[in-house]
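Take this structure first; my questions come after.
Shown here: the complex without one of its protein chains, the others still in place.
So, chain A:
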Amino acid sequence: MLEESREELMRFMLLFSRQGKLRLQKWYLATSDKERKKMVRELMQVVLARKPKMCSFLEWRDLKVVYKRYASLYFCCAIEGQDNELITLELIHRYVELLDKYFGSVCELDIIFNFEKAYFILDEFLMGGDVQDTSKKSVLKAIEQADLLQEEDESPRSVLEEMGLA
């Protein structure tokens, strides 16, 4: 006896600033560039227009949007109507905690200039829109291991090259 499909899938996650600058985007369902841009523009407008203290969930197109603002950044997830909104809200929080732990009191600039780290952390935590591991320890351990590998890899460069003058 199979009833309605309870497909559970995050469609995308966006990080954008109060000024409407997109800082990070992760799409979990193939979407054309044009459509992505349109959706981002539209959704940012909707979310930025909302007042503080309003509810963190809203219906948008055929999706449900769960968002939360941390300092100057909005974290915004689009899920399907059947999905659990509260657990998605905490998923955002867990991601912020991970960023915070890694960068040490994370700020918007950390995410701008270390976007690849922000992606790697997100990828350790979520995969294909689903939680891969909710343990803060295992996610951070994976990232730290990667950092160790990076340090082994990276041979010292000339100062000139690091400065972009070479």
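To be clear about the criterion, contacts are C-beta pairs under 8 Å (C-beta built on N, C-alpha and C of every residue); 3 or more make two chains touch, one makes a residue touch a chain; residues count from 1.
Basically, contacts and distances are computed from a predicted model.
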Listed names "AP-2 complex subunit alpha", "Protein transport protein Sec24-like At4g32640", "Vacuolar protein sorting-associated protein 33A" or "Ubiquitin-related modifier 1 homolog", matching UniProt entry of the absent chain: "AP-2 complex subunit alpha"
Absent chain, residues of chain A that touch it: 1-9, 22-25, 28, 30, 33, 51, 53-59, 62, 84-87, 89-91, 93-94, 112-116, 119-120, 123, 127-138, 142, 145-146, 149-150, 153-155, 157, 162-164
